[in-house]
Structures are given as C-alpha cells and as structure tokens.
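Removed from the display is one protein chain of the complex; every other protein chain stays in position.
All chains are identified by letter, namely A and B, in their written order; residue positions are counted from 1 within each chain.
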Amino acid sequence: MADLKPIVLGGADERDLTKLAEYEAIGGYTTLAKARRALPQAIVEELLTSGLRGRGGAFFATGRKWSFIPKPDQNPNPHYLVVNADESEPGSFKDHEILARVPHRFIEGCLITAHAVEARHIFVYVRGEYLGPFEVLRDALEEIRERTDILGDATIIVHRGAGAYICGEETALLESLEGKRGQPRSKPPFPAISGLYASPTVVNNVETLATVPPILQMGGEKYAQLGVENSTGTRVVSLSGNLERGGNYEVAHGITLRELIYDVGGGIPGGRQLKAVIPGGSSTVILAADEIDVSYDYDSLAQVGTAMGSAGVIAIDDRCCMVQLGIRVSEFYEHESCGKCTPCREGTRWMTQMLRKLEAGEATETELDLLLDVCDRINGKCLCPLGETAAMAVASYVDKFRAEFIAHLEGGCPFGSDSPLDAVLAPVAQHTHSPVAVVPA
Amino acid sequence: MSSLHEEIQGVRAQYPDPASATLPALRLAQERYGWLSPEVFREVAEALEETPAFCMSVASFYDMFHLKPVGRHLVEVCTNVSCALRGAQQVLEAFEEELNVKAGETSEDGFATVRTVECLGGCGWATIVALDHRYRMNVQPGDVSAIVEELQANG
Partner (left out) sequence: MSAGVSAPELVKLRIDGVEVEVPRGTGLVETAAVAGLEIPVFCYEPRLGPPIGACRMCLVEVEGIPKLQAGCTLTAQPDMVVRTAAASAKAAEGQDATLEFILVNHPLDCPVCDKGGECPLQDLTFRWGPGQTRMTFPKRTFDKPIPISPTIALDRERCILCYRCTRFSENVAEDGQLVAANRGAMSLITTFEDEPYCAPFSGNVIELCPVGALTSTQYRFQGRPWEIQNVPSICGLCPVGCNISATTREGKVRRILSRNHPEVDQGWLCDKGRFTYPHLYATDRIHEPLERVRRRGLGELSWNDALDRAEDLLRGAGGRVVTALSGSETLEQAYGLGKLLRQGLGAHSAVLPEATSDALDAFRAPLSAIARAEHVVVIGDERVADRAPIVDLWIRQARRNGARVDNVFEPRLDEELERRVRDSDRVILVWSGRAGGGGARLAELAHRLGLEGKDGSAAFHLPATPNGRGVAAAWAASADGEEKNPEPINLLIVSGDEAAADPAVRALAEQAEKVLAITMFQGLAVGWADLVLPGTSYLERDGTFVNLEGRIQRLRRTVIPPAPDELAWIARLAERFAVGLSPHSSVVFAELSGLLYGEELSYDDLGERAPLPPRSAFEPPQPAPTAPIPPLTTPPEEHFLGNLRLQRFRPLFSGPAVERVPELQFQRPPAEVELASEDAERRRIATGDTVSVRSNGSALALRASVRKDIPPGVARVAQEHAGDLGAAVEVARMSNPSSPEGRGTA
C-alpha cells in the first residue's frame, strides 16, 4: 500500500494543487486539451476500457452511463453534466478531501466529461455544509475564469445545497437543482433521457470525475490493470470510528478490510477490541469482527452480503452497544427521509420507536421479530434506496448481534453509559423546524 | 450595495431556468436577515415570482434554513456514528454547559444557537463541530471552553 502512487490525490502531498500554477506545473489541463481534440466517442471508449465504476455508491460503469446519452437527432434538448458533490453518507468524507485538495483535477475531469457527453453546462451540486471545499472550488474556478483555453464554451455553476442527505440521490438532486423540495423521482425516465430540465443529463460523483484525467493520461488499459476484476483502479477510502488514524486514503481495490483497519488505519486505540465494521457508509450491511478478511471490492463484498457503498469504513470497538447503534442509524434515516413514499416515511420512524423500546428493556421477543418484519416490509417497496438501506442496515445489526438484542429483552442494556452511543442526541429528537407535529418518543 | 431583489435577479439570470434560483435566493435572504421570517418569505417570493407558500415549502425541507430566529453564532455538533464513537455527545454537552443553553435552542442573550446535526463529512477527524459553518476538527470536550472563549472574543 505504501508503494501505491495515488492517482486521484496524486501530487497533492508534494504541492498545493489548489493553485492553478501548481497544477499546471505537473501537467494539469494538458489531458483536457488532448481530449478536446478527440471524438467524444473515443473518450467514452477509453472509460469503458478502464472499467471505472461510479464512486458515489452505485458503482455503475461510468463509460456505460455516458453512452446512454441520446444523439441530437434522437433528442434535441441540450445535454447537462451534473456533479453530485452532496456527500452526506455517514462515514464518508472522501469528496470533501478531493474537492479541498485537488479541485483543478476535479474541474479538468468535469470538462473532459462534458466534452465526452457533449454538454456545455456543468452544475456542481455541493452540499451546503461544505463551506470550506466550496470556497476552494470557487477560488479555483475564479483562477480559470479568463482561461478560454481551459473552459472552452463550457459554463460551470456551483450550486450549494442546504442540508438534506436525500439530495445525494441523483433524481432528488435534480429536483433540488431545479429549485424544489429534494424528493426523488420515479425511474424511468432515467436522467440520461430526461434529467435536469427534462433534458439528457449525466450525474457523476466527484471522485469519479477526478479520476477521469488520470485515466486518460495513463490510458484505460493501464488503469484496468490496477485493482481487481470488476473493481478496477484505486479509490479513496474514508476511515473513521474507533481507529488510530482516521482519514482518507487512496488504495487499490483488492486490499482487505483487515489491512485497511489495522495497517492503514492503525488499529483500535485504547487497547480495545474490534467488534464490528460498517464497510461502506451507514447504508451498508454491518460485518462482525470475524468477517474482515474480505477483499475490498464489489464482488467480494457482495458475496458476504454487503457492499462498498461510498467507501466509508467505520470501525466499532467492543464498548459500543449494537442496539444503540441501531437507534442512532435509524434516527438518521428517519430525519433524512424525504417523506414522499409511505414505507420509508412511516417505517423509519416506527423502526426507531421499536429500537428505543428494545434499548429500554421494555420489549418482548415478539417485538424484536416485529422489528425484523417491518424491516422486511420496507425493503423492496420504496421509491428510492434510502428507506431500503435503512431497513437492511438495522436488520443486519439484529442479524449479526442477535444475542445482544436478546440480552436487552431480559435485563435492559448491558452496556449502558459505557457505550459511546448511549443517549446520543440526534437531530430528529430535536425538532428544529416548525414543531407542529407532536411526535411521542 | 444592491438590494436583495437585485441580487436574486442576478442569480436567476445565471441559470438556464430561473426556477433553479430558489435555494441560492433563500440563502442570500438568510445571510442578510439571519433567519427566514414570513416577511422574508414574502420578499423572496416576489423576487422569484413564486408564492410565499412555495418558498416556505422549499425552505422547510432543508436543515440549513432557519424558520425561527437563531443566535448570532451557530454551533453545530455532529453526533452521527463516527463522531459519536469518539465522544461527540460529551462535546455537545460541554457546549451546552459553556453556553448555558440546551441543544436545539438559543441562549437567552441571543449569543448562540447550539444544535446537533447529522454527518458533516469529516468522520475521520471526529468530532466535527461547525462554528458558523466553518469546521473544527478533532474536537474533544476539553477543547470546548477555549472554543467558546474564541467565539465570545469575536463578538
């Protein structure tokens, strides 16, 4: 791992790549110039060869996504490139670092992509809380404002969000970008056909786009040799939780979860033991401590019933109560649910209510099974993945730590205030907006 | 200095469809007035050529818009999983104590609003506290009184 030359974050340790001059000094924007001389189709091909898959969480083949954009004779509307910089998945903060440290590489990626999908308007939807990265990006764009050799005929608009996790879902993002409440749309139609302003739109993650210039520079084939089959290349993994060295680290697919936690992350501090790992942000199925000898790649994690998601690895040590974890995670989804579809809107709150009752030691085993049944009833019924991943995540805590849940039935929480998640105040219990609804705990 | 109306027209003109200006317009109004009162919604609505009900409907969907008055300073402590595992609840309670205010509320003298928020995107640098939207990393309970002093020094 120490030998791996970073690709997305390459050069950022040695130079201040937020500055245009520094970025150009290492060849920045020359790939763009070359790409502009190539046919859009050629760039799409190169991306297909590279095997790059979306780094936002869905892991959809990037080249393939771009190829869905219709030809002008099929659809006369203008094309749009929309960047999903709404990173809000608990455990994931890689885009934060990418925007803050290699904004120009990211911008170059956007411009190359715009050329490849024949879009002239680029919208960067940055989550509202990311004031720091927004300012860095804004300054970087200011630096190239007069550089028509870089911008060409493209326009880049940075559009700040205002605090809603659901706007990370691509169609909800588009709704928000169109000035409305950020509620997801039914698909089909897919954004490639009818996205922003009912026009063909490509929505890509920050990291995905920041990977584009390096891919074209080294060549798709070379990139595909990194990583493993079906999960080529490198990615920036976020490490957090009970770890010595939390942070963002660029690694190649194929590293194991154990290596990530102990070698890269430095292991569990305070002499404690690892209890569980959330492998890809809170929307992923949890793994127990004995399940971490798995390769960090799409297929391997799918085989053990979980996913890489947005590559946010959270290490949890043995102080933590799993029921409390369930509560906190359920509260997150309850707070962030957009309210459009019934199972998520009602189900996430119901899940939280049941978990709280379990934590208080007031539930029965029937109610524990009811919780699982409710999770099952949410799964596969929702308009978008929010409700479903909430249900799957919580169900996995029960599944992997059932004994702990059972222990709560008999005598309440065995961890109590030793657990760092004990009585953690969550926004949903705070009612910041008009508290017209009286929601009993 | 241009009026809010003029600023909003400028923003509308940047987009292919001016309807996209809702969030930026609300943000501009909130920066100007501190929070989005009914009067402010009327003003924004007029500039956007929308109804006040529409503007309020959009604003109330998003966590960063304040539909009630807030303090001069906004202290937001992330208590999601990664930060909670590193003691975010204790950081939150330390702020409550130092500023003499309960989470979700504004101190009596209007100095600060303290609230807990969901994942701010700094998980490996837990606990993250956003002070007037600027992130402080690796905050421990012991750091809180110095942070509050700093805030108070800035007025």
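By definition in this document, a residue touches a chain if its C-beta (ideal position, glycine included) is under 8 Å from a C-beta of that chain, and two chains touch if they have at least 3 such contacts.
Because the structure is predicted, anything quoted here is derived from the model rather than measured.
Undergrad: Kindly name the visible chains that come into contact with the excluded chain.
TA: In the entire complex, chains touched by the missing one are A, B.
Undergrad: Using the document's definition of touch, tell me which of B:34, B:52 or B:104 contacts the absent chain.
TA: Final answer for the missing-chain contact: B:52.
Undergrad: Which residue, A:348, A:396 or A:419, contacts the hidden chain when the whole complex is considered?
TA: If we include the chain that is not displayed, A:348 is the one touching it.
Undergrad: Which residue, A:79, A:159, A:235 or A:340, contacts the hidden chain when the whole complex is considered?
TA: Residue touching the absent chain, from the options given: A:340.
Undergrad: Spell out, residue by residue, where the missing chain touches chain B.
TA: Spelled out for chain B, the touching residues are 3, 5, 38, 41, 46, 50-54, 56-57, 60-62.
Undergrad: Going by the touch rule given at the top, which residues of chain A touch the chain that is not shown?
TA: 164, 181, 185-186, 334-343, 345-350, 353, 357, 367, 370, 377-378, 380-383, 431, 433-434, 436-440
In this text, only the chains that are shown with their structure count from here on.
Undergrad: Which positions of chain B touch chain A when the two form their complex?
TA: Touching chain A from chain B are residues 14-17, 19-24, 26-27, 57-65, 67-68, 79-82, 84-89, 92, 103-104, 115-126, 130, 133-135.
Undergrad: For the complex, which residues does chain A have touching chain B?
TA: 78, 87-93, 95-96, 121, 127-132, 157, 159-165, 176-182, 197, 238-243, 246-248, 278, 282, 312, 314, 316-317, 320, 325, 328-329, 332, 335-336, 338, 420-427, 430-434
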